[in-house]
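All protein chains of the complex are present and in place, except for one that has been dropped.
Then we have chain A:
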Amino acid sequence: MTTVEERALPRPPYDPELLPMLEAAAQQGLPSSITPEMIAPMRETGNDGWAPPIEELIADRPIVHTERTVPGPAGAPDIILSILTPAEPLAAAPAIYHTHGGGMIIGNRHDGVAGFLDLIEQHKLVLVSVEYRLAPEHPDPAPVEDCYAGLVWTAEHADELGIDPSRLIIGGASAGGGLAAGVTLLARDRGGPALAGQLLLCPMLDDRNITVSSRQYQGIGVWDRTSNKTGWDALLGEGHESRDVSVYAAPARADDLRNLPPAFIDVGSAEVFRDEDIDYASRIWAAGGQAELHVWAGGFHGFQLMGGQAAVSVSARGAAEDWIRRTLSL
């Protein structure tokens, strides 16, 4: 519950240039506070409203989209992978394994792919986007294990997919960033695929809602404190805050952040995830790892994914693309 005190917390303002996008988001059915009963109707709107099919995104670009059904985790259903390949592919291309966002509760593998199309076209990257099962119907560990199974299959079939396995990074935004971080931990601990990097865009890492920023944004912006509780409760069940939970579901809980591939972490200064994302980068550095952290002034949650040419959006996209180029030696 929100107390009067929490509402009164001071907080960084939004970048004025981003305000029209924030208002458009609110008017188009993306309320600040998402509660459990809103999940089903949002999925219906989402299918038609903000997740254009990959074919539509590709339009007449020289990119080929194929779908593969591959084995899921042991004892679980198969999963679908969307594979985007340049029309004239390289023999061994750098690749991005993509985990979509949506708070663990909504969205599909088409979400967020649009942001990578230029890179695929310019640098002949291959992109693999995984359709993982969603909470609350499929609580932890279903989502992260589906994502991991898809990564293992992708790495094992690198030759067939025309992927250079030494130049494979994982990336995702919001819940997809949290899943990417969780899959990276899984790959380390199980001796799985060797990832060249983890691209964590405004990642959802901490189920506990205990940071200052998690208290600053309630009833305002995109993905507020209430939405965050809705997402985590769906994934982990109520009461998770005071229980031990899997570090692969909530990577902020991981004590050991050693031996991870280089991370790119970005986040808005005006969103719930700000402090947990900064903390994750700090702890990677403390453990001797490499991380690049960008905190974009006045950014609301997901601003960098919404397109548009606001100055801070252009800078945020540029920084992420630049890191991908450096990390994959493009």
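As a convention for this text, a residue touches a chain if its C-beta (ideal position, glycine included) is under 8 Å from a C-beta of that chain, and two chains touch if they have at least 3 such contacts; residues count from 1.
As a convention for this text, contacts and distances are computed from a predicted model.
Student: Looking at UniProt, which of "PucR C-terminal helix-turn-helix domain-containing protein", "ATP-binding cassette domain-containing protein", "Transcriptional regulatory protein DegU" or "Simple sugar transport system permease protein" names the chain we cannot see?
Tutor: Per the UniProt record, that chain is "PucR C-terminal helix-turn-helix domain-containing protein".
Student: Could you tell me which of A:142, A:222, A:267 or A:295 touches the chain that is not displayed?
Tutor: Going through A:142, A:222, A:267 or A:295 one by one, A:222 is the residue touching the chain not shown.
Student: For the chain not shown, which residue from A:94, A:115, A:203 or A:261 touches it across the whole complex?
Tutor: From the options A:94, A:115, A:203 or A:261, the contact with the absent chain belongs to A:115.
Student: Out of A:39, A:93, A:236 or A:305, which residue would touch the omitted chain in the full complex?
Tutor: Considering the complete complex, A:305 is the one touching the chain left out.
Student: Of A:28, A:69, A:166 or A:329, which one is in contact with the hidden chain?
Tutor: Selected residue, touching the omitted chain: A:28.
Student: In the complete complex, the non-displayed chain touches which residues of chain A?
Tutor: Residues of chain A in contact with the hidden chain: 16-17, 19-21, 23-25, 28, 30, 49-50, 52, 57, 100-102, 107, 111-112, 114-115, 173-174, 222, 302, 305-311, 313-314.
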